[in-house]
Every structure is written in structure tokens, then in C-alpha cells.
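One protein chain is absent from this view; the other protein chains keep their places.
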């Protein structure tokens, strides 16, 4: 059976590498809004065949109205996009929710959200390498000499900590969950109750936050070692109030959406293999 | 509120360390069948108070009739045990199923199976260290010089592989699931479809199996490098027919129940913290 | 006995941290040309007491005429400096040679070159962390996914390779010396004769050169994988002709004097401890 044509709409470097990857795999691919030279709206209509596969970015949309398209001068609305699709298409996208989700459902267009549990685990590993890169940019000492505090011990914390301990760093994990503290100890970290950070803060050169709520307050900020920096890996509302940090003149290193910035090739290929596997099953 | 008395019944070295741990934490503990000197059946009746906490081993039973009691000359049946318990007791045990499970339910005695998802993750890490120990016993070359094949990429495989790559070994993961292969690649392994092992078998010095079904057949055994060994980490029915391996004169290193043998102190303390946390919540 | 006063003349961030370090240790320190605000030549004469300890940068001079003073608008000649010193002073400097060396000898002013075998080893470790930082900046894939070639296996190569293998990377060392190849194998690398690089070049994503002579010629450059980059860690005359690389459109990442740029605090403290140890022996 012949392979279905693929149209990549929007996206960042990851989708560019994804396009490369699927092209090498022999798929017939076109893209829209992925390069400044390829976004002609009329062209788009022509690109999408009746059984084409559509690949949307990660996230597919940020404003619940338009598809994320950082490389393009134009933009395309969810509305316009839906007007071009029918039941025979197949849509892949990252974090499909809100307007996009309900429109896909009501028009009964089959779709796959590739930002699932499996992908999130891989994304955490990629995030950890981005965090290591940014960390090395912000320290003026040899990595193993520093003392590191990591708040929380979810996926991103585990992977980031794993890189630090692999490089023989001294890492203390501060977590509420006693079972997670045991996990951290088994991985060669020290582990303490989150509440202990306030009195121990002055011990650390870097605090890496992975908890998306204000756990780092004045008590902690006021007790930090001079020059200590906080690396923020969590998403909004973040682990602290950035203005408060400024008040205590504590530098906050904001490290967001790292996989797309620092490991887009690997991220794109992972998405590509995921989509190829799905399409092969179909054939 | 005063702490409830604890009675540990049966178990291996892990329960001995568990007893030590809980004693240090100030619990009033007695044990039965954990040391040859402490198993007097009449004594047992006296030990169990009306609101005592009972701790059974991991696994609690192997034959669905008696509690596992390797250090004791006697044994105690589930029947006899149940006759000594009432609704005010609380039972902790590892892998509570079959007869024991139904009896606990029908007599409405509260119980906690501490062999849960959280524990299984930690157990995988302990298993990996046991596997490393056994591996070092069975090779006559420096660890990083060997080429290692790991079949499957579940918890135990991931943790064992992590130790090998931390020591700069060359590890190839053979797994059916493409998403797991991506995980292995991100961790610095090579990854291939399980089916490829048969033609690549001769490449490896050690094959570490973690898949509990016969995936290693004649094709693979007949293609192995002279002196290659298979380390079996999976449970019954195991990754291969051991007689078949003998026929091809391939050594099989049977590495079972490693945490209890090689890291009983850590295992016992993990169980202890788990139980202590539970009891503290009660208080 | 009272501590001798110390004057730091010239230097980069390392000397700034060195100043901080020795200040904390209670030494009476002044600096010249280390901050734009502290270079008043007349002031210098006043700073240098008859038994002062003088600390020169690493390297002390690049042109055999003036002391290295990147943060200063002025400069000071070796001539002028020597005119301010006498036999009771003590001079520390990095790579003391040429004019400076002969002048110190003829005027019999005691001196210590802190850039010795011990320091060079530590510098190699610091260089490796700088190399890791730069490497992470120049790749768009997750570190362990790449294939790395390292040419040479001296100190810098060993330390850089150690960081890569600690992070589970696939590293092949190309070295002429069979004994060094054995060392590399024991550390979990592959090792090949340097001559084999030309036919294997296309295998690698990054080639890290540590050999200070043109070992990377057209044969290798013409056989490289598209997008492969060369990281140059060696000193002049370098491992290749940079124009030649441009001709083959191979990117060369020039990574020079990394410890001063990326780990100045650690470098400064190492120099500081070295000097403090020396002075304590004197007392």
C-alpha cells in the first residue's frame, strides 16, 4: 500500500529535524510555516490531500486559537486548519486540548497526541542535558566542586540529578515524599524533607527547582550563600516569585523548553520514529 | 498515643535488619522464626497483643500454606497464624495473595502489601547492584572491555544497564518495544529489535536476560561467542531452557532474589521506613 | 612571624579569585592591573615592599616584553617590573621563561613557576569541563547519542574522554602509542591507530583533537560525515590547517585557554592553595 503524504504545519527546530527524518524514511512530505520560504496559505490547501497525515507542533497551540509557528511571518488559525481537514486525514500533535481537541472530536477526524507518558519520559532526559548545558554556562567552578540542591524528585529532577551524580557531583534532593527520598538515596544523593531546605540553603552553590509551585520563599532566599543561583526547570507558576528573588539579589536562571532549544535533532527523531511506527502499523 | 507493639514473623536477612531499624526507632518489637533461638510457638501466642502490628516476609508465603521462615527449624501455617489474629491487628506483608489474602479479607483484618509499585522500583535498583556483584565474579576481564547484551528494558534491565554504562561498558539493549529502544539510546546504549539478537549473538561476552519467557532459543545459543555467559535475572519461566543452554555448553548464571542476599540492610531499612511512615500517619 | 605582603600584578579572572582566596586566608594583598580601577603605575612602586611576594599571571607574559594584563588599559614591561624588585622579594608566576626567566636569575630574585607538572594535571581536568561546556553548545542531539573521536591520549584527552564516558558516550581514541590505546580501552573507549582515522572519519559526529600538529589532513576532512565538527583543544600549530577545514566546509570549534574562561574560581583557588602552602613552609 502506498505511503500517505505528510504535511507538517508549524513547529520549531524539532519539526525541521522531524521533516528530515521522515524524508529519509521515504515519506512524501511537505511543510507549512516551518521555514519562512514555505508559508503560502494557498499552497497549504493544495498540500493537504484527502488522506494526508497532518503533523502539528509541540505544543500544537499556545493561545487556543492559532498553531505555533515561530519560524513563519504568517499564522494559521485552528479554524482555518479544520476547514481544510476531513475524516480521512490523520492528525498528530503535541498537547492536543481545548478548542483544537473539541473541533477534532466533533468533526470525527482521527488524531494522536504524541505528547504522552512515553514521550514525557524521553523529554525529561533531553531536558536534563539542556539543564547541564545551561548549568555549565552559569558556574565559574569545576562542576564536581559545587554543592547542588534539587527540589522535587519527579522525572526531570531524576534525570538531571543522574547527570550530576554521573559527574561525581554532591547532590541533595529535597522532597516531601519519603519514598522519593529513598529513591534519591539509592541513586547516591543525600535526601531531606523539603522543609529542611530553609535552614540548609546556605550550604549550596546552586538550587535546581523542579516543583511548579512557590516552595522557595523568603526564609530560603534570605539564607542562601552569597552568589548562589537558582535554576528554574519547573513550569508556571514556578518554584518562586522572581521579583522576590531579585529583592534578595539571588540570580534565577530560567531554563524553559530546553529540548526544542538544545536537542532538537534527537527530539525530532523521537517524534519521527513514533509517527513512523504508527503509520507502519496502519499499512 | 503509645506505639503499637510489632511482631515480625519469619523472613530473611532483610527482616533482621528491619527489626534492627524499627528497634532503633523506638518500637517495641519481638520476632518469631527470624532467629533459630526465637521460635517457640507458644511464645508466639504471647507475643501478639490485641492491637499488635504483624510483619510478614517478602514473599509472605511460597506454598500458599506456610509463612516463609528460612532461619527457623519450625514453620507456621497461615491457618495457625490467622487463628492468632483479630480485627484490631494490622498486617504488613510482601506479595499477599491466594489463601493468605482471602483469609485476611474474610476476617476483615486490615493489611498492607508493602511490595507495591514504589517498592518494586527500589527493588530493581538493589537487584542491579546484586547483578553487578555476580557479574564481576564471573568475568576474567576488566568490566569495560566486555560487550554486553541486555534483553528487555523494563525496570531491572534499566537499572542494571545504568550501572554498566556508568562504568563505561558497551551495552546493547534488545527490546521489542521501539519506545523502550529510544529510552535505551538516550541512556547511551545501542538498541536493536529483539529478533536481531540471533544474528548478533556472537558479538557479546555476556548476555543479561530480564525477559521471563523463552526468548533465547537454539538460533541464539548456537551463535554465541565461545565462553559467552548468560546471566538470568528474570523469574520463571525464565528467558531460556537451561538444559538447552547446557546442550550448547553455554554457562547460565542464575541470579535470583538478589536484594535479600546482597543488600539486605538497605532492603530492610526501606521496608522499615515504609512501615514507620504508615504507623506515624495512624498516630 | 608576620605574613609577607602580596602584590598580584596582571592576570585574568583566575587572579581575581586568587586575590579573594588569599584575602580570606588573611594575607595582606594589593593588586595592579587586575581591575581597571587599580592600575596606577606610581601606586605600584608603593605597593611593593622590600620583602613583598609578587604574583604574576599564567602565562606571565606572551610577548616576552610585558606582563599579561587583559583587564587593564595600561601595561607594565618586564623591565619596569624588575626595576622594582630586589633579592628579598619572592616571585610566583606561570610559565616563567625567556627574558623574565633570565632577568630573575641574573638579579638572583627567588621565584617559583606554579605551572608545573602538578598544576598541569589539574589544568587538564579544568580544560575537560570547559570542553564539555563548549561541546554541549555545539551539538543539537543528546550527548550520549553522538559518536566521538578523540585524537591523542595525553592528559587533556584522558580527562575530556573521562567526562564523555561518564555520561555514557561512545568514544573512540585514535593514538599512535599502543600503550595509550590500552589505557583508553581500560577506560571503556574503543582505541585505534591514528592512521585509521582517515578511513573511519565518516563514522563520527564530533572529532576532538588534542594533538598539536597537523594530523588531520585532506583525507580525513574529505571523509567526514556531513555536519561533523572538529573541536580543537590542542595548542599551536594545532591539529589541522583551519583554512583547509573551511575548504571542506568542516566547522572547527576553537576551544582555547578554557580554565581561565570557564572555571576561573577553581583555577584561582588551586593557585592560591599552592602559594599559601609555599609561604606557610617558609614561616
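Each chain gets a letter, A, B and C, in the order it is written, and its residues are counted from 1.
Just so it is clear, a contact is a pair of C-beta atoms (placed from the backbone, for glycine too) under 8 Å apart; a residue touches a chain by one contact, two chains touch by 3 or more.
These numbers come from a predicted model, not from an experiment.
Asks: Looking at B:192, B:265 or B:278, which residue reaches the missing chain?
Replies: B:265
Asks: Of C:58, C:90, C:104 or C:125, which residue touches the hidden chain?
Replies: With C:58, C:90, C:104 or C:125 as choices, the missing chain is touched by C:125.
Asks: Among A:122, A:155 or A:187, which one is in touch with the chain left out?
Replies: Going through A:122, A:155 or A:187 one by one, A:187 is the residue touching the chain not shown.
Asks: Which one touches the absent chain: B:101, B:167 or B:194?
Replies: Of these options, the touching residue for the absent chain is B:167.
Asks: List every residue of chain A that touches the chain not included in the displayed model.
Replies: 142, 144-145, 165-170, 185-189
Asks: Just checking the interface: what residues of chain B touch the absent partner chain?
Replies: Contact residues on chain B toward the absent chain are 13, 17, 125-126, 129, 132-133, 136-137, 140-143, 145, 163, 166-168, 262-266.
Asks: In terms of residues, what is the contact footprint of the unshown chain on chain C?
Replies: Its contact residues with the unshown chain are 118, 121-122, 125-126, 162, 166, 178-179, 182-183, 186-187, 266, 270, 273-274, 277.
Definition applied: only the chains that are shown with their structure count from here on.
Asks: Which chains touch each other through the most C-beta pairs?
Replies: So the chains sharing the most C-beta contacts are A-C.
Asks: Indicate, using Cα centroids, the chain positioned nearest the centre of all protein chains shown.
Replies: Of all chains shown, the one whose C-alpha centroid lies nearest the global centroid is A.
Asks: Just the number, please: Cα centre separation of chain B and chain C in whole Å.
Replies: Centre separation, chain B to chain C: 50 Å.
Asks: Would you pick out the residues of chain C that each touch at least 2 other chains?
Replies: Residues 142, 145, 166-168.
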